[in-house]
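Every protein chain but one is kept in place in this view of the complex.
For chain A:
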Amino acid sequence: MVRLITHNLLACHVKGCTSNNFPLKLQDVQIALREAEFNEDFLRGFIPRLEWGALVQAAREVGDDSLPAEVPEMLDDEFLKQLHHVLLEIHIDEGSMVCPNCKHVYPISSGIPNMLLAEHEIG
């Protein structure tokens, strides 16, 4: 399954594509919402690992504009619940991820991203 938490960790890795290769732009996506167990400790521990701007942008690309532009100083319940939903409950079942730099297209099919490259694209 591709959720925004995974999307936030994927970068283009085509040979020579080393800058502006993240975040991958989500296109033509089919979304499903599936409930996930809320775990506050996990969320708090994961926030430092996130690229926040990339998450906000990706959420907008899948039609969710509920996240603030910056991580709030006070991580209250309402914010954590919203973050939980955006990170873990929005599933991209079909679609593609496009590199903002080299335009390489990584397809998502049945919830699995295909990040494989052809031989001549491997660095």
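Rule of thumb we're sticking to: a contact is a pair of C-beta atoms (placed from the backbone, for glycine too) under 8 Å apart; a residue touches a chain by one contact, two chains touch by 3 or more; residues count from 1.
The rule is short, and it goes like this: contacts and distances are computed from a predicted model.
Asker: So which of "DNA repair protein rad9", "Mediator of RNA polymerase II transcription subunit 31", "Rab proteins geranylgeranyltransferase component A" or "S-adenosyl-L-methionine-dependent methyltransferase" is the UniProt name of the chain that got left out?
Answerer: Looking only at the record, the undisplayed chain corresponds to "S-adenosyl-L-methionine-dependent methyltransferase".
Asker: What chain A residues would touch the chain not displayed?
Answerer: Touching the chain left out of view, chain A contributes residues 1-3, 5-6, 8-13, 21-22, 36-39, 41-42, 45-46, 49, 51, 88, 106, 110-117, 119, 122.
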